[in-house]
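Note that one protein chain of the assembly has been removed; the remaining protein chains are unaltered in position.
Let's look at subunit A:
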């Protein structure tokens, strides 16, 4: 009885010893040197593996940061300047500094203002429906409403608003990784600078049609009237293909363009209620559908 216990103990111990020896030899023989810096840098990164930087994950981005000499064109959008500064300290290299950005949805074509003219019964995916045709409404530029951006967001920073049928960005959660921008087949989502109070003024429309056609398809479409362009004191607004675009680089957020837009297609977010005339205040209230963001 004792002998059988002893035998099995001996057998297992010797088996363990042999295996340990083999493992030791193998680990020495096939040892691959890895720069300890890589692990250190990876520790600094947000570990979100969102691929917003262009690398498939944080580990490979860390490798890239360590092995590349000039890292001024590499940037982790999720970690932002803070993380990049720490990375710079560890590596002793110069890094770029970027203003924080946030995703905005440049379409206000809710079910109410943009009537559906057809019905699509295929798979619920913007990529597929945009490949098949121009969408359920008459606007071939606007949101398709199948939520590819929401699926792409790995930070739960987007959701589909059921009443409007449009995606909404939760600004506080948005890390500006840019996955939604890539997922949108219509390029509706744009990264715009995020200042301290998250104030933004932008054109919530991408319709390049002439005024009449655009307005027929969607009540809040930009009709290309150029009124905003005329009123802008900083020449931040340009009209291309019957569509206004506000360049965030020059825009001072003065909001003079907002009340002049006849179709309310310019969106302003998170501004305190203006102290101007009451009529205009009403209009502003209508337009700021993106104000929902804060409440959500």
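Quick note on the criterion: contacts are C-beta pairs under 8 Å (C-beta built on N, C-alpha and C of every residue); 3 or more make two chains touch, one makes a residue touch a chain; residues count from 1.
As a convention for this text, contacts and distances are computed from a predicted model.
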Hidden subunit of the complex - UniProt protein name among "Ion-translocating oxidoreductase complex subunit C", "Acyl-CoA dehydrogenase", "Bifunctional ligase/repressor BirA" or "Electron transfer flavoprotein subunit beta": "Ion-translocating oxidoreductase complex subunit C"
Candidates A:2, A:27, A:73 or A:121 - the one touching the absent chain: A:121
Given A:23, A:96 or A:132, the one touching the chain that is not displayed: A:132
Residues belonging to subunit A that touch the chain removed from view: 117-118, 121-123, 125, 127-128, 131-135, 140
